[in-house]
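Of the protein chains in this complex, all but one are displayed in their positions.
Going by the order they are written in, the chains are A and B; count residues from 1 in each one.
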Amino acid sequence: MKRFVCLLTDFGVSDEYAASMKGALLRISPGVNIIDVTHELPAHDIISAAYILYSIWDYFPRGTVFVCVVDPGVGGERREIVACGEGKYIVCPDNGTLSLLLRRGARLTCFSIKRKAVENTTGKRISATFHGRDIFAPAAGLICNKKFAAIRQQEINPYIIPQVFTETTASPHAIKGRILHIDRFGNCISSIHQSESAKNSFSGKVTVAARNLTISPISKTFADVAPGRRLAYWGSTGFLEIGIRNGNAAAALGIVQLDEVVLR
Amino acid sequence: MKRFVCLLTDFGVSDEYAASMKGALLRISPGVNIIDVTHELPAHDIISAAYILYSIWDYFPRGTVFVCVVDPGVGGERREIVACGEGKYIVCPDNGTLSLLLRRGARLTCFSIKRKAVENTTGKRISATFHGRDIFAPAAGLICNKKFAAIRQQEINPYIIPQVFTETTASPHAIKGRILHIDRFGNCISSIHQSESAKNSFSGKVTVAARNLTISPISKTFADVAPGRRLAYWGSTGFLEIGIRNGNAAAALGIVQLDEVVLR
Partner (left out) sequence: MKRFVCLLTDFGVSDEYAASMKGALLRISPGVNIIDVTHELPAHDIISAAYILYSIWDYFPRGTVFVCVVDPGVGGERREIVACGEGKYIVCPDNGTLSLLLRRGARLTCFSIKRKAVENTTGKRISATFHGRDIFAPAAGLICNKKFAAIRQQEINPYIIPQVFTETTASPHAIKGRILHIDRFGNCISSIHQSESAKNSFSGKVTVAARNLTISPISKTFADVAPGRRLAYWGSTGFLEIGIRNGNAAAALGIVQLDEVVLR
């Protein structure tokens, strides 16, 4: 059975970076099937990376290897990790990339990567500025070649970004979360998940205090409101989103990543 | 023989949408070969989608499945369709996506898609906002698995966008068409096809009345005019195009999609 290797980076596609990763991977494991998830993650935006990784996780089959490189700390102290669970693997820097999967219950076991094992395979010195090509892509290739045991070092607790968490308050009864990602249409995706809402009863009033914004009730789909009108709805990944029908909510309402969102 | 599945969407690649479609397809039919045609169609621009689909159709081998999702009506009343002809398949919303292929003579038989058959395969509820992932990609996977009969419902007449048609007038002798698509270089591609021109004799005078623009005669290639000069020419897909050598015709001349073009 052919392996899928999913690539998520902020490298863009106008330079050699994404292609060099593909080449480094294919030299080691030429039979894999590369899936470009995105190379257009906002530069250095680890939270968006964590969101996209979470939102596609369920849709790929067992055996898939995800390589997720948004790596502002390259060349510094952060570790490189390989996580495995549900028959899938993730290779990434230990900078919070796994936050949303872990917060939302994915059973992942995480290990630091043995750099020396990667370097011995590629026969090339690891550069100071490009671990996507020199560590992460080759590590994925080795996993595809059933060399997972050779590259993993000790088990570790990966870093989790605190802002992906939500908080349920008793009085007034509410869930507090934050905007995680703004999509290309300007829809604003929060960290509040439908499953959390289902556990309790809420009136369905959504507030973004910093933007002086209240929306109520929660709609089912864009067609429920008139063109140009704002709405809150459970998006296709299960999170509470804020949008404008035929419009760009982030631009029109001034919403930015990490804005606090409250569902009452 | 491996199947090709061509993806055409307006989802961009900075979010999870295109990748979720790929995952949903590969879970059902892991052996297919995904071809990213484009995820950068202008948002909601069904006419451009119809044009790009038409222009690549001939170049892909028998057995190819095209998934074309520009779907402003998602969640509303429009049907989902699967079309087949010349040994190839197209999965798309019934919103005019097939207009140009049908107008230009492709022999396609069209059916509505049996949603229930798709839902039973994925085991996931169809969301209100993302049929690319929940219906169209899985339907393509089922076709690749030789389950075409299982997903098709009754035969239908698909919706055709009237603007893709051309009209031949007797006096004065002319063909009237419209601008269908503006490419990234600013070249303006009309609905007037070389084969229509060949049937009659025209003087080769091209007019865009709304922009107060007349070009004559029709050039063979950009090199026929001086840099910066406008020209009309038969483009690589066979349609009459308006361009500027080393320049952006749409921006410089103010031409927009659906502008009427007349060839005399």
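One rule holds in what follows: a residue touches a chain if its C-beta (ideal position, glycine included) is under 8 Å from a C-beta of that chain, and two chains touch if they have at least 3 such contacts.
Since the structure is predicted, the reported quantities are computational estimates derived from the model, not experimental observations.
Contact with the chain that does not appear here is found for just one residue of A:Arg133, A:Arg152, A:His193 or A:Arg230, A:Arg133.
Across B:Ser55, B:Thr121 or B:Thr207, the residue that sits in touch with the chain not pictured is B:Ser55. Touch with the chain that is not drawn comes from one residue among B:Ala209, B:Ala223 or B:Ala251, which is B:Ala223.
Interface note: of A:Gly31, A:Gly105 or A:Pro162, the residue touching the hidden chain in the full complex is A:Gly31.
Residues touching the missing chain, restricted to chain B, are 1-2, 4, 6, 35-42, 51-52, 55-56, 58-61, 181, 183-185, 220-223, 233, 235-237 (touch as defined at the top). Counting over the whole complex, chain A has residues 11-20, 22-24, 26-27, 30-31, 34, 36, 43, 75-76, 127-130, 133-134 touching the chain that is not drawn.
FYI, only the chains that are shown with their structure count from here on.
In the CA-based superposition of chain A onto chain B, the rotation angle is 120 degrees, rounded to steps of 5.
Averaging Cα coordinates per chain places chain A and chain B 32 Å apart.
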